[in-house]
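The complex appears here without one of its protein chains, the remainder shown in place.
Then we have subunit A:
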Amino acid sequence: MLAATAAPRIDAKKRAVLDPRKRQFAKAQYAECEYSHRMNFYTTPPTGDVSLEEFEEWGIARLKVLAELEACQFRNKSPAETEEYMKPVLDKYMRLSSTGARSGEAGQLERKRDHYSHWTLRLAFSSTADLRQRFARLEAQLFKLRLQHDNATERKEFIASLPMSWEVVGEEEKRLWLDDLKAATGCRRDDDESWFKVEWEKVPELVERRQCLLKRGKAYVHVREQLSMVVNEFSRTLESGLELAARHLPRLDEDNRLGPILHHLSQSFVAPDAGYSESSSIGDITVPTAASIDGLSQHFPLCMQNLHRELRKNSHLKHFGRLQYTLFLKGIGLSLQECIVFWRKSFKLIADDKFKSEYLYNIRHSYGDVGGDANRRGRGYTPYSCQKLLTEAPPSAGQTHGCPYRTYSPDNLVGLLQSVGVSDRALLQGVREDVGKQRFHIACNRVFEHAHRGSLKKVKDENMWPASELDTILHPNTYFKRSFLLKNLGNVRSGDLGVVGGDGVGTQESAAGAGEL
């Protein structure tokens, strides 16, 4: 502000906007917001400056939270369980402190992050109806979760600040209608005797169930309904806001800096992205060899088991299947030499010459043994994550790569699962439902949790692994690693495999995972 008077050049930004369509920004052009409440209704878009990195980073952090929230929902966690599960996640990615606990700079920054990341994702997820619906549902859940966490006074202040047209029922009016109010709202003896009134159109659900008193078009609602009303209002405004954003998206005045970020973000929503980290290998526990792959394949996720079976059946895999599988094997700690041996032996119908000329190079390239400087320095490609498998082009005839949960028809998928020994009826039904809702990675996690339910319980009960090690699995190599560790729980602990348990590895891994994002 002061700078503006001193340096007239900046005034250019503050010039009156002549285009009436842009007038919405006229008032708050490039202004930082003051956040007086912990919670935010996200009615005004942010107008302050933000770096591209922050723009993306904050978006990703929020995305993580939403993905975890969705995972809770799809596993039928109770509200209490969800709350417990989400608390560390929220603290890690999107801390929001109460006004009392931490005000000033840090608190404001947290709120700014919250505000900006919401609007970032709003842009990213407004493109299709499907994404909009999902985003609105999850945001509403997050909003509710936080609102419940808010302390009573702050919540009251926040709700009072909302642009909702409710009015507290005054003492006189209350006395006049007390019996009716009590009868209508099912207010019990020990309940709070306070009500507020709104237009009845705001609370159609309560009207429908006859749970409010109606007087000349006003609904008298008990305070206990207030929370759900706020949440309803939140989703309503968000949904209409998303519709609006969707309509404006094609005309976004954009210079190719935001586009890729937004695209990436909405892509990651298919399955949250998870980076691969070295520690997903079991190289430090036991050294996998070409000969041990057959034995280890029981711990593979379905996508890799499927490739392995196809390979054994046909003694061949097509290019993308080979690539996917090779990278996975690299990820579990199979050395280049062993990997070459593995493929050589597996392709037993192929002559040595042909193998050398057509296949060897690709394997070495994947490991970064050959190829350009960048490839070598990066030690080849990183193993594919679930997100990559779920978004790449689906396999055509003869190809077997990708995620079977996505590429197989439900009936074939169930057949495949049964053939690898998954036969629990309830589990298969759950998988069918997940797949029907396109929650492919949730289906995969469901199978995993069922297969290891015993040891998982033990791990949880004895608090052997940190919570981050029990997150939703988002990478085939994580799947393998956990599966392997859980199956060898006793051995690992007693040191038979020469390792000190998952602890150190786990934290390291999750830190690495977050870093790679």
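Criterion: a residue touches a chain if its C-beta (ideal position, glycine included) is under 8 Å from a C-beta of that chain, and two chains touch if they have at least 3 such contacts; residues count from 1.
Just so we're on the same page, contacts and distances are computed from a predicted model.
The listed choices are "RCG27644", "39S ribosomal protein L13, mitochondrial", "DNA primase" or "DNA replication complex GINS protein SLD5"; the UniProt protein name belonging to the chain that is not shown reads "DNA primase".
Looking at A:Glu201, A:Asp352 or A:Asp461, the residue that reaches the missing chain in the full complex is A:Glu201.
Only one of A:Gly104, A:Pro163, A:Gly217 or A:Pro250 touches the chain withheld from this view, namely A:Gly217. In the complete complex, the residue from A:Met39, A:Ala61 or A:Ala184 that touches the missing chain is A:Ala184.
Remark: the residues of subunit A touching the chain excluded from display are 21, 23-24, 180, 182-184, 186, 200-201, 204-205, 207-210, 213-218, 244.
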